[in-house]
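See below for the structure under consideration.
A protein chain is absent from this complex, but the other protein chains hold their places.
Chain nomenclature is as follows: A and B, assigned in order of appearance, with residue numbering initiated at 1 for each chain independently.
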Amino acid sequence: MKPALGVCYYPEHWHEEIWQDDAKRMTETGIAWVRIGEFAWSQLEAQEGCFTWDWLDKAVDILGKAGLKIIMGTPSATPPKWVLEKYPDMLAVDAQGKMRKFGSRRHYCFSHSGYRAEAARMAQDMAKRYGKNPHVQAWQIDNEYGCHDTTLSYSDAVKQEFRIFLSQKYQSADALNKAWGNVFWSMEYETIDSIDLPNQTVTEANPAHWLDFRLFLSKQVVRFNQAQVNAIRPYTDKPLTHNYMGRYTAFDHFAVGDDLDIASWDSYPLGFLEQMLDDETEAHKNNFYRQGDPDFQAFHHDLYRSIGHGRMWVMEQQPGPVNWAPYNPIPLDGMVALWTMEAFAHGAEMVSYFRWRQAPFAQEQMHTGLLRVNGDNARGQIEAKQVADALENLPDIEQITADVAIIFDYQSQWAWQIQPQGKSFDYFRLIFEHYRALRQLGLNVDILPSNVTDFGDRKLVFIPALMAWNDNLKQAIKKFSGIVVAGPRTASKTAAKTNYMQISPTAPDFADCQTLRVASLRDGITIKLAKGGAIIRWFEELQGDKGFEFTDNTEMIASRDGNHIYIGAWLNQTAYQRIFTALCDESNITTKPLPDGLRIRTVKDKQFMVNYSAQDIIFDGVTIPKADYLWR
Amino acid sequence: MKPALGVCYYPEHWHEEIWQDDAKRMTETGIAWVRIGEFAWSQLEAQEGCFTWDWLDKAVDILGKAGLKIIMGTPSATPPKWVLEKYPDMLAVDAQGKMRKFGSRRHYCFSHSGYRAEAARMAQDMAKRYGKNPHVQAWQIDNEYGCHDTTLSYSDAVKQEFRIFLSQKYQSADALNKAWGNVFWSMEYETIDSIDLPNQTVTEANPAHWLDFRLFLSKQVVRFNQAQVNAIRPYTDKPLTHNYMGRYTAFDHFAVGDDLDIASWDSYPLGFLEQMLDDETEAHKNNFYRQGDPDFQAFHHDLYRSIGHGRMWVMEQQPGPVNWAPYNPIPLDGMVALWTMEAFAHGAEMVSYFRWRQAPFAQEQMHTGLLRVNGDNARGQIEAKQVADALENLPDIEQITADVAIIFDYQSQWAWQIQPQGKSFDYFRLIFEHYRALRQLGLNVDILPSNVTDFGDRKLVFIPALMAWNDNLKQAIKKFSGIVVAGPRTASKTAAKTNYMQISPTAPDFADCQTLRVASLRDGITIKLAKGGAIIRWFEELQGDKGFEFTDNTEMIASRDGNHIYIGAWLNQTAYQRIFTALCDESNITTKPLPDGLRIRTVKDKQFMVNYSAQDIIFDGVTIPKADYLWR
Partner (left out) sequence: MKPALGVCYYPEHWHEEIWQDDAKRMTETGIAWVRIGEFAWSQLEAQEGCFTWDWLDKAVDILGKAGLKIIMGTPSATPPKWVLEKYPDMLAVDAQGKMRKFGSRRHYCFSHSGYRAEAARMAQDMAKRYGKNPHVQAWQIDNEYGCHDTTLSYSDAVKQEFRIFLSQKYQSADALNKAWGNVFWSMEYETIDSIDLPNQTVTEANPAHWLDFRLFLSKQVVRFNQAQVNAIRPYTDKPLTHNYMGRYTAFDHFAVGDDLDIASWDSYPLGFLEQMLDDETEAHKNNFYRQGDPDFQAFHHDLYRSIGHGRMWVMEQQPGPVNWAPYNPIPLDGMVALWTMEAFAHGAEMVSYFRWRQAPFAQEQMHTGLLRVNGDNARGQIEAKQVADALENLPDIEQITADVAIIFDYQSQWAWQIQPQGKSFDYFRLIFEHYRALRQLGLNVDILPSNVTDFGDRKLVFIPALMAWNDNLKQAIKKFSGIVVAGPRTASKTAAKTNYMQISPTAPDFADCQTLRVASLRDGITIKLAKGGAIIRWFEELQGDKGFEFTDNTEMIASRDGNHIYIGAWLNQTAYQRIFTALCDESNITTKPLPDGLRIRTVKDKQFMVNYSAQDIIFDGVTIPKADYLWR
């Protein structure tokens, strides 16, 4: 596959006179795709039913005729003010009960049926007009679902729909009381219609109450997205996508992805390191502040490639300093090209820069674009062009199945957020530390959903902290001949549908061991392992006689039964790399410990070597300059 | 006295079939008491007036016939949902004006008269049924008053009752205005009925307004408790108790204790160290994270023994990891037994583990019990059994009066919270640091209320930071021949009933000195003393010519007039131990500086030596293994 470049463009922000020239400069930069429309509702329908399509018709025409393929965005993330006047209760409500106001974006609650219909109606109106337009080659629905914490809403609409959800799931209050264990503190309900949302209780609400709420909210995102999918599909045969975010886990992206054709995401490496990786050390942040974390983008590429069933785009790529992180540095020269090429190495079919021109006004005026406000080329444009040129000389990039996979499960994220037991237990973090350790060994890693039925040709599968088993996964494990590494906390909740948030009596019931007690460890505490490395954050007292790893005090912390291993602890990178290396050796997977900042991605017939550090690195006989990459 | 073990049990959480076996296993473990019922309202009265007593009758019968003495809990901490539907305004309201919701526990405001009556009615219904039952040997009223910050409520019910309280206290708005000094910022009221609660003012409300509010709220807890005491007493002659908490000071426990027969409390050493001792260093927390603070439990045993007029129980004893602290480690082997035996050494007549079986569901499913979820014995059961066995071989434990006492006064805690003057000035902390210094010298310490009229046979009494003198205490000091050590801040407010929150013109008026000015010291600042040790947090510029301690800059910081000493500063442990040792020498009290982690409790004819550290300690010719104790 030969990947392509794209860009995000807002014709409604600029005089018509420059559209033509912009289109020309885009193609000269090597850009093939252009996303438009996703915030333009007010320009298309300034009042209910009064449409102004002509400017968009013209923009599509100009861009298309210049040779650009258009991704048309539905504008449901920014309803105009008249929509809010029509549905005054359509806004999300926060956990403190406050309804937010108009004046920015994402001012809607996923559960408001009136708005859901209005958004679908507008999407359909656009699809009717542009669905068959030859220039429009893809559709993006909405923009960054859940951004600004809008998945968790506590509105009246949510309350009503939550009760319907519970009624359908449990059929009766008695069944619900039993499933949740409401007897515990006299919390029984006589009717499901008297159940409230779990916020604002005196102390924490029942974790089962919370988990059902989180499951429900996730399904509301799926439902909102489906409404537009259903509205658009009849009018176009082009692929549908949505642009997801980094380290955002408030809804099940696999479930949304199942209704779409391509998973796209918005990649802002410097903003991510500063804002989304609070659990990194200051030293790490200082080392990579102009480059971004060496594994964070790769992880999401691999995750979204899985969510997109193999089809993945980067819809928004950071082109220079952004405006939204606590600090917003300038990328090292070369990083914009590096990030782009790395996305391609991980299977992105398209990488689209956000945005073409820096906006002169409003909230994001400090966010750079490929062009400056005055129209001059900015550094981002130069590097985009470099990538375009490099692509011409590059053979097709074909993805291969990785030897190693990690299961990623959104429900587990919610479960452990609800009940962390130790405040440093973060599911995403644990998954990411597994990913980092494996990648630092030079490996490709695939991310799989928890309902996978087959691990394919893979040799080594990790299942850290999966809340509960499910039948699909059990079947996949059963027929798998490679090594499966589970834990900590894996299957520590019961799997039965109606009481999944109850503790498992004999967790983990895997690798022939049981967990007797668990300890969460404060930040200052580490427990050394006999063979090197240490336990941090989480420790389980294991029972069994198939010890696989031990503390230097001879406590068993992992058990192995044939190809099944359970690790009852959170380990530091030293320990993970030691153990994973040995398991790879055993599985005939070649590992290659990489220096700090260097990473390797292997595709069919070639390797991508990338240097995230601020120093040149010599490795394996080749020099990879700082902030640079090479194919070999 | 021969102390006993107990356990908390929830028959309503388990199938009837296992009650019999549970009872048998309890007695085999050496358990004599079992607490039940305190969260079971919904199972007893699922709808108003519809009672289901049979299951509880049966549970009482089975447990009682197995030889267990039952502590029956009144369930007012968890009213069922129908009670809230009957009294929709019964919930506490937080300082931001938000009413909390149903779905956890303690969902009531102490000032709601409707609920107060309903809770008393339910307590009476239980007393009528079980008051004469031979198996029911004690009653617990409610559960952990004030937990989840429910003493401070800002509901309409509170506002109405607060006005009544003020009317009774001041008789007229003029008197109140004068007592509070409302002239200060034109804050006068024309009528007491126009006085609002002190929250949500533009800047801080008058401290007199706040202190009256805190006094009032404390009295509301007393009143709520009395309603149930009065409801139960006619139907039983068994002792009544309530289970207090650790470092919880929002109501006057002495006042509640005066209406009850036994003071019991809930002791969770590891949770306490992690969550309730934020003012300890990280190093201290890391050293004791699996053992708990070496003085915190002892302090509360001594405090609650005083509140119980000599009768003290531990109603809930941590049996393993808990679920509610930021981090929840596993106790070192031996600690559960150690904590239990230490409670006995400090006069506990009974120590009851929380809980028998780990719950498989709801909020506390990660809280361990003596049994695991699957019914296997957990480590807690093994150590409980060890204690039971040890008790058999142990002669009776008789408490003795300590040579040294500290006055503890809840009102002073509120006064200095309201007006800390320096943000590190915490009354409880100051008391606790006095206690720790004395205990590290190997001493027993008694805790006395501020209205004590006689210090008895004691030799040395400390009165740190008492807000104002009262006549009882003045009388006790007058007739006392030992040494009294007051300050800092002691008596810095006037004692007159109506203007107690006004600054005293010549504090401290004790030990022949006056305080001219006070300084609160930022964390980085210490002031060295001439003879060793240093001042931290608080320094008073003293006037007088009877200097007793000086800074290395010759400033007087303590004054001594005969047996009366005033220390106008907060000292570090080095200084306290030096000064206290000298005062003990003078008072013919033998001190014995103890190594870190080792503590001694002396009872009649024997000593309890306890090692909270993670290393064996050799002291005084004996070895006390880590996490262990010995009697000698």
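Everything that follows uses one rule, which is that contacts are C-beta pairs under 8 Å (C-beta built on N, C-alpha and C of every residue); 3 or more make two chains touch, one makes a residue touch a chain.
This one's a predicted model, so the numbers in the text were calculated from it and none came from an experiment.
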| item | value |
| --- | --- |
| Among A:Q365, A:T401, A:T574 or A:T590, residue touching the chain not depicted | A:Q365 |
| Among A:G49, A:P88, A:P326 or A:P593, the residue in touch with the chain that has been omitted | A:P326 |
| Option from B:Q20, B:T201 or B:N374 whose C-beta touches the chain left out | B:T201 |
| Hidden partner chain, touching residue among A:P80, A:P198 or A:G308 | A:P80 |
| Residue, one of B:Y435, B:F539 or B:Y612, that touches the chain absent here | B:F539 |
| Where the missing chain touches subunit B, by residue | 96-97, 180-190, 194, 196, 198-209, 419, 421-424, 499, 501-506, 516-522, 524-525, 539, 541 |
| Hidden partner interface residues of subunit A, rising order | 12-13, 39-43, 46-47, 75, 78-82, 85, 91-92, 98, 100-107, 147-148, 150, 274, 282, 285-286, 289, 320-321, 323, 326-330, 358-366, 368, 372-374, 378-379 |
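Here, only the chains that are shown with their structure count from here on.
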| item | value |
| --- | --- |
| Centroid spacing, where centroids are CA-atom means, of subunit A and subunit B in whole angstrom | 47 |
